[in-house]
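With one protein chain withheld, the remaining protein chains of the complex are depicted in position.
The chains carry the letters A and B, assigned in the order they are written, with residues numbered from 1 in each.
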Amino acid sequence: MTAALDGNALAGPLAELFAIDLATAMLTCAHCGGSGPLAAHPLYPTGPAMVLRCRDCAEVVLRYANDAGGIRLDMSGTRLLTVTQRAR
Amino acid sequence: MALVTRGFTGRRRSGPPGRLPPGQHDVGRDFPVLTAGPVPHTKLDRWDFRVDGHVDEVRGWNWREFQALPHEQITVDIHCVTSWSKFDTHWTGVRVDRLLEHVQTAAEYLVAFSDGGYTTNLPLADVLDGKAWIVDGYDGRPLLAEHGGPARLLVPHLYFWKSAKWVRGLTLTLADQPGFWEKFGYHEYGDPWKEQRYAGD
Partner (left out) sequence: MEGTAVRGRLTWQVATVVAATWETPQTKRIRFALPDWPGHSAGQHVDVRLTAEDGYTAQRSYSIASPPEVPEVELVVERLADGEVSPFLTGELRADDLIELRGPIGGWFVWPEHTDAPVQLIAGGSGVVPFLAMLAHQRLTAASTPVRLLYSVRSDTEIIGRPELAPRPDLDVTYTFTRAAPDGWTGPTGRIGEALLAAHAVPVAHRPHVLVCGPTAFVEAVSRGLLDLGHDPARIKTERYGGMGETP
């Protein structure tokens, strides 16, 4: 329960906000410049929000929540979001 | 409007009368581990605790010095903003008053900071007068890393995200500076009895 899952598990929640599947989208970390598909980032799903971290530097790249406080998305840790493949 | 699922109640319990804040449930004997990142494993010979920021003089304790401070037993209820509460938890730790007793400051707030980069903000008054501790023991044993060991902040009268795991110090500030969850729309104060979960509650 303390371990991370894969960012793939964040694709459903993000579909509450985005019209395309972000599982295969590339995220570029604002802290170190490392990049990779959203689905392959470590995801910490158990806290007050889902926290996605950089594979390289472990800094936060994205936070997402949908609860009584509203839908909230923090991408201050993502410098660039690139949709590279045909999304479903 | 969500469809009600036939036969589904969840596993929620209501707990002892009068001790469950609104919107919470009793988690019973479980102690959920909520993490926003990898669990830091700081070696005790590298550990220190600092009081800095708007202070007359920065103060610090290494692990040995921290252990020499008077520890006390604490039994309190804790309330997580994700809706679980846990009753009669037993901790061992040092009152924050002890760490601040000789500090000269005009600060009214503080930011607790932790290994792994976590931060949370509190009014200074909320960690004084026996309302907050730096705890290094749980249920008679050293505090496990997954629960915030070697030491965490314990501020039981506020939602548990204020009780920063892996805490390494307090930065005293003149203005309230939002921490990790507060910047993400969680309440700047977080009183569970007023159900202050989100900014504006």
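Keep in mind that, in the parts below, a contact is a pair of C-beta atoms (placed from the backbone, for glycine too) under 8 Å apart; a residue touches a chain by one contact, two chains touch by 3 or more.
Predicted, not measured: the structure shown is a model, and the values here were computed from it.
Panel shows chain A; residues 1, 3-6, 8-9, 11-13, 15-21, 23-24, 37-40, 43-46, 83, 85-88 of it touch the chain omitted from the view. Interface residues of chain B facing the missing partner chain: 2-12, 30, 32.
The rule is simple: only the chains that are shown with their structure count from here on.
Averaged C-alpha coordinates give centres for chain A and chain B that are 26 Å from one another. Residues 32-39, 81-82, 117, 146, 161, 181, 183-186, 197-199 of chain B are the ones that touch chain A when the two sit in their complex.
Against chain B, in their complex, chain A makes its touches with residues 1-2, 4, 42, 44, 46-49, 51, 53, 58-60, 63, 65, 68-70, 72, 74.
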